[in-house]
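Structure below; questions to follow.
A single protein chain has been omitted from the complex, and every remaining protein chain is retained in its original position.
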Amino acid sequence: MATIMTKGVLLALLAAVLGVGSAAYAEGVGDFVLPSSKAASLENCVEPTEYMRRNHFELIRHQRDETVYGGIRGDSHGLSGCVSCHVGYDDTGAPIEIDAEGQFCRSCHAYASVEMNCFDCHATVPRGEAWNHEVAAAHAHLTGSAPIGPTAAER
Amino acid sequence: MKRIVYREWLLQPQRYWGLLAILAAVIAVGGLSALYMEHHGHWVTGMTNSVVWGVPHVFAVFLIISASGALNVASIGTVFDKKVYKPLGRLSGLLAVALLIGGLLVLVLDLGRPDRLLVAMTTYNFSSIFAWNIFLYSGFAAIVIGYLWTMAERKGNALQKPVGTFAFLWRLALTTGTGSIFGFLVGREAYDTAILAPLFVVMSFAYGLAIYMLVLFYAFDADGRPIGPAMLKRLKNLLALFIAAILYFTLIYHLTKLYGAKNDDIETFFLISGGLYTGLFWVGWILIGGLLPLGIIYHPELSQRRDWIAAACGMVIVGGLAAMYVIIVGSQAYPQEMFPGYSVIQFGAPGDIGGQVAPYSPSFPELLLGFGGVGIALLITAIGVRVLQFLPESLADRDVDPHASARSTA
């Protein structure tokens, strides 16, 4: 227990240091969210926003392995989910590439000088999504999404 | 026996810097080619989904197996206690490391994602021979550097034999491993045989020695150090032995392939109907890389002339590159046999190759990248011999082994 306490204190200190670090962002929480994106109309990110700011990479990376190796696409931490909720739209209602200059995933990274090559491969606008909680939610409203019955092995 | 004196390479500065400048230019061009390929993607090369490894692999594999072969000279000295080879040991170690680095660089720069090299070095799949090779290569470099130290440092001399033996065994494993990269590819007709591993070992002996001799001749000529006729004779006879071994294992390779009846098609391809690959096999691999140098080495007059021996070494190298081209590219160009008893009359869209020989023509950047690797190896060697004492002052017979020279003149 004592070790847990010390660990806790250490972590609190660490967090405090990180917190000071994050104060270096000129912007306030949520300022990077684009007004034209779906996220603008929502209260919160998929995790508390402050937490997202610091840990989104770990979440995505964890989700990445869950998806690639475990086939779990239903979680909210996937990259496709980030894009579909955070992507901005132009006046004509067309989505703007999320890694383009001034867009959500780019502006803050440029600010924090983070290099990221995920969008070499990953789509930068929602297009042909297989499954993410956005799609499923839409789906649920429309049809009530019927699950497919189990196969014999599961029965 | 006299104590062997080693001395830095004493080429005149203009010539030395000129040499470095040329090598640097070759390397720069190779580097630019790699950048170009990397920037555009591999579509600018001759490589396709059929021929996935092209000329860069030809050079890389050639350099890597030559690296282990170059170490042979040192091994003969320490492991097999041949005194006369001792003075040759240091250069042998240096050349081995240099060639390995050159080869590996080419290999890495030909990756689809060289930026993920860190991934390759931190995540291993231990069932992959390729992953084992990464260990074998880095281990090789480390061991050879240690070996060089035992040769150069008096304190380390006692360790020379064990370290040298270890290095020798390691290099055998390394070449076997490199050969096995191909030897275990069951899906390709040409490769599916264990004989490739020993074939690669003897090839490495020959190519490594040929490169070693050329470098030695050039370095010694350039600052006027003598090489005695007995030493020369020894080296060239050794080379002849290795060339003969290649020819022998090549024969065995084709006999095993012919014996497995279902392989006679690929044999026809390599030996008779394969166009460029058949030509490279007979003219490059067998004639230029085998018979001609053997002829020179056993020719009563030509074999006495250093320039002819150097030419023979050059031929072995050219033949070696041709052999690698046949083994690596030819085997991929040959269609994978998926439907025995059937002819493939259509395979995907036109241009998508299956059931027929896949076209491949190397692009310039690929070639230049390969030359860049050679440049790196030579640059490391040139700098090494200049700043450290790698080269013996003399290889005149009386300096190396007075008894042997007495015998040979008798």
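Lettered A and B in written order, each chain numbered from 1.
What we mean here is this: a residue touches a chain if its C-beta (ideal position, glycine included) is under 8 Å from a C-beta of that chain, and two chains touch if they have at least 3 such contacts.
To be clear about the criterion, contacts and distances are computed from a predicted model.
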item	value
Per UniProt, the name of the complex member that is left out, chosen from "Deferrochelatase", "Dihydroorotase", "8-amino-7-oxononanoate synthase" or "4Fe-4S ferredoxin"	"4Fe-4S ferredoxin"
Residue of B:13, B:41, B:224 or B:300 touching the missing chain in the full complex	B:41
Sole contact to the chain not displayed, among B:17, B:80 or B:124	B:124
Residue, one of B:4, B:185, B:222 or B:276, that touches the chain absent here	B:185
Residues of chain A in contact with the chain not shown	4, 7-8, 11-12, 14-16, 18-19, 43-51, 54, 64, 66-76, 80, 83-84, 120-123, 126-131, 133, 136-137, 139-140, 145-148, 151-154
Touching residues on chain B - with respect to the absent chain	40-43, 47-50, 52-53, 111-114, 116-117, 119-120, 123-125, 127-131, 134, 181, 184-188, 332, 336, 338-339, 341-354, 358-359
